[in-house]
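Omission of a single protein chain aside, the complex is shown with its protein chains in their original locations.
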Amino acid sequence: MRHITVTINGERYERDVAEHRTLLHFLRDDLGLTGTKEGCGAGECGACTIIMDGRAVNSCLVLAMEADGAALETIEGAAAGGELSVIQQAFHDHHAVQCGYCTPGMVMSATDLLRRNPNPSREEIIDGIEGNFCRCTGYQQIIEAIEAAAGATGTAAGKEADHA
Amino acid sequence: MTRLRGAPEPKAVPLLHEFSYVAHRSLDELLSFLAHHGDETQVFSGGTDLFVNIRAGLAAPRYVADLKSVSDLHEIAFNEREGLSIGACATVNELIANDTVRDRYAVLRTAAEQLATFQLRNRATVVGNIVTASPCGDMTSPLLCLGTDVVLVSVRGERRVPLGEFITGVKTTQIATDEIVTRVIVGTGRIDAAGGYRKLKRIKGHDLGVVAVALIKSMPAVRVAISSAAPTPVLLPEFGADAPVAEIQASAQAAISPIDDVRCTAEYRRFMVDVYIRRLMEEVPA
Partner (left out) sequence: MLENTPVAELKNVGRKTDRIDSVVKLTGEATYVSDMTLPGMLYARVKASPHARARIVSIDTSRAQALSGVRAIVTGEELDYRLGLYVVDKAILAKGEVRHFGEAVAAVAADTLEIAKRAVDLIDVEYEELEPVLHPLEALKEDAPLVHPKLGEYSYMEAAFTPKPGTNVANHTKLRKGDTERAFEACEWTIERTYTNPSVQHVPMETHVAIVQWGHDDEVSIWSSAQSPFTLRNLFCTAFGLSHRNVRVQVPYVGGGFGGKAGIGIEPLVAVLSRKAGGRPVKLTATREEEFSLLPCRSQLTYRIKTGVSKDGKILAQELTMYWDSGAYADYAVNVTRASGYSAGGPYDIPNAKVDAYTIYTNKPFGTAYRGFGHVEFFWGLERHMDLVAEAIGMEPLEFRLLNALKPGSTTLTGEKITANTGNIAKCLQTAADSIGYRALTDQEKAREKATGLKIGKAVVGLHKAPAMPPFTATTVILKMNEDATVTANLSLVDYGQGTYTSIAQIIAERLGFPLERVKIAFESDTDRDPYDWQTVASKGLLLSGNAAILAAEDLLKNAYEVAAQALRANTVDLAHDGERIYVKHHPDSAVTFRQLAIGYAFPDGNSIGGPLVGVGRYIAQGLTHLDKETGQGLPALDWTYGAHGMIVEVDRETGEYNVLKVVSVFDVGKVINPDAVRGQAIGGMLQGLGTAVCEGYIYDRKGHLLNPSFTDNKIPTARDLPFEVEAIAIETPQIDGPYGARGVGEHSMIGVAAALGNAIQHATGAQLTHMPIRYEDVWRALGKKEPVDNWITKSPYGSCRSAPEIQKYDC
């Protein structure tokens, strides 16, 4: 066991953690932040995607020890202040959710994508979410949601226009 | 009819093998640790292979040593004399974002963009892709074409090995247990070469290379390297600018030894190597 300090969604967590613990299991099992999901444990499916120091990563292939001192963003922090983010709202409006198990990772990848590239082409959207498997939706409504979120100004009027 | 090779994969479980995590601040500390514990230590930076292997029961180290805590291994640097130096901790996405790579070593970027997924490339390193020494590593073939040396250090000193000699077989390299690769150096000999990388996948989305060909035209020479068609990526002898495609293809067919496996048959691999060579010869500008 080693002592680490991590900032998650702006809040500080100090914990003793087993050295072989993955960041994913640290979040889910040690901290109870179960919004981040495990789909394969091998970096193929993207269900465990979080943002670590500004970069989207598969948290199943990161050790908790490596996150000592890092700033993490997980799905639990996406709806800041209780309001859905523009991306979450767009997913909601476009039926981009079915079983929901890939959704947290998908939202984190989309969030990271739109920060890097606020106006992505369809091709660039696909690039951004190619690492996130979704078995239910066939991706089309997810891509449409991200397109709408990219187009949204963030104002209510902007969201309405996209919705229509 | 074709035959498959290979045994069933071992059962994979969550990362349950217990190990100790070490992160040294300085290279000297790390090297002296490896001098004592190298044989029971796995060094990593991105961890995208190591943790997959541990989970699959293919690796069971007592220690994992994190290179990222050593500060001077992250750089991608260029100078006209030495060429492009890629530090052990430089990620594939950092390589893609690098202006010099884009402008002067374009084939590296082309290949890097086809490696796994965006979030994996945020962790996976260029050096890791080489050290893993997988027959299908996406970075190895273009680096072979460009001419690359691997810099190894240990308490015993530093040595510099050509990439083609560094990889010795399927997932085996020249690294001694007390050594690490600190960086690779892509020389200036083929700088600004036009190049291409073609990779056969089973789906449109991310997949490892079922077979892949890298080709550069660094006039007056053409250089070709092939992945997933032999125990190690294969660099062909250099060809002249006006070498007929058939000559390159014949040379490739003599150099590779593909197998039948769950991904593809040897026959199709051989065929696609010829197709890729011809198409790259056509599409890569001289």
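The chains carry the letters A and B, assigned in the order they are written, with residues numbered from 1 in each.
Convention: contacts are C-beta pairs under 8 Å (C-beta built on N, C-alpha and C of every residue); 3 or more make two chains touch, one makes a residue touch a chain.
Quick caveat, the model's predicted, so the values are computed rather than measured.
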Where A:Asp112, A:Glu130 or A:Glu147 are the choices, the one touching the absent chain is A:Glu130
Missing-chain contact among A:Leu23, A:Ala47, A:Leu61 or A:Leu114 belongs to A:Ala47
Interface residues of subunit A (partner: the chain not displayed): 28-29, 33-42, 44-45, 47, 74-76, 78-79, 84, 88, 91-104, 107, 125-126, 129-143
Can you list where subunit B touches the absent chain? 1-4, 6-9, 11-14, 16, 18, 200, 202-208, 260, 262-265, 267-268, 271-272, 275
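To be clear about the criterion, only the chains that are shown with their structure count from here on.
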Centroid spacing, where centroids are CA-atom means, of subunit A and subunit B in whole angstrom: 29
Any idea which subunit A residues touch subunit B in the complex? 2, 18-22, 25, 38, 41-43, 46, 49, 55-58, 60-63, 65-66, 109, 127-128, 130-131
Mind listing the subunit B positions that touch subunit A in their complex? 12, 14-21, 23, 46-48, 51-52, 55-56, 64, 66, 68, 93, 116-120, 122-123, 205-206
